[in-house]
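Here you go, one structure.
Every protein chain but one is kept in place in this view of the complex.
Let's look at subunit A:
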Amino acid sequence: MATPSRPIPVLFRPLKGGRLVKHTLLIGFGLVMLYPLLWMISSSLKPEELIFREPGLWPSQVTLENYTQGWYALKHPFGYYLWNSAVVTALSVVANLVACSLAAYAFARLNFPLKKFWFAIMLGTIMLPHHVVIVPQYIMFSELDLINTIWPLVMPKVLATDAFFVFLMVQFIRTLPRELDEAAEIDGAGYWRIFIRVVMPLCMPALATTAIFTFIWTWNDFLSQLLYLNNPDNFTVPVALRTFLDASSDSSWGPMFAMSIIALGPIFGFFLAGQKYLIRGVATTGLK
């Protein structure tokens, strides 16, 4: 556990002026880091011909034209792709929450033959490079005639293949006092009931972490969506954005930036809303 009240070691207790220098450097560095992002936002609001000429952030002339143009630049209005992404992402989040927590409860609380063996297998799948399985998976989904549907994207989540999250929840459930389960059991609750009524409500932080990371990863995911969605009618946001590059010459930056900003919007929103869980998730498990 962190000890927030611990004294500041001599090493890092500089003079007051030193601290000012530190803050100045940090702010400067942060600005340099965020500069490309801020520039994209500002460029999306500038008239086309100013984007090149003004590396500065403050637009001398503000217009929303890039947004209206970008919205209608592809086969469908951009909202169509946002909706597709939202459906895939929402289903993935729900599926991951349900499937991973079911498996995690069994691993953390129940005894069964070969438990250690299966647990080791589960951990092993975390390390497995995705590319080892994509070719056969693609063939399988293509045999099942599921290319250009959302099933290849959602099915793996329904089947708890994001072992990261199973592991995360196992670790979390293990920290909950067992007495709670046992007390419920004495009161006649079955495993299902204990899972729903006792364990899950206490798992909220782990569930939140899972939901937020699943959301962001699925929203950002490019490779699987590129593989499985070939028809512009079911393109998601990343695949649609990519067609901007093919379709447009380098002159239409503005609309492309505008749609990129819209694509990043939900991630940014989740980042602001779920910072606490995100930071904790990364710090304790290395999820990122």
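Criterion: a residue touches a chain if its C-beta (ideal position, glycine included) is under 8 Å from a C-beta of that chain, and two chains touch if they have at least 3 such contacts; residues count from 1.
Note that in this section contacts and distances are computed from a predicted model.
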### Message
Can you match the unshown chain of the complex to its UniProt protein name from these: "Raffinose/stachyose/melibiose transport system permease protein", "Cytochrome c oxidase accessory protein CcoG", "Cell shape-determining protein MreC" or "Carbohydrate ABC transporter membrane protein 1 (CUT1 family)"?
### Response
"Carbohydrate ABC transporter membrane protein 1 (CUT1 family)"
### Message
Can you say which of A:90, A:120 or A:282 touches the chain missing from this structure?
### Response
A:282
### Task
Pick out the residues on subunit A that sit against the missing chain.
2-3, 6-13, 19, 22-23, 26, 29-30, 33-34, 36-37, 39-40, 52-53, 55, 99, 102-103, 105-107, 110-113, 115, 118, 121-122, 125, 127-140, 142, 155-156, 158-161, 166, 177, 179-180, 182-195, 197-198, 216, 219-220, 222-223, 226-227, 237-238, 241-242, 244-246, 250, 253, 256-257, 260-261, 263-264, 267-268, 271, 275, 278-279, 282-284, 286, 288
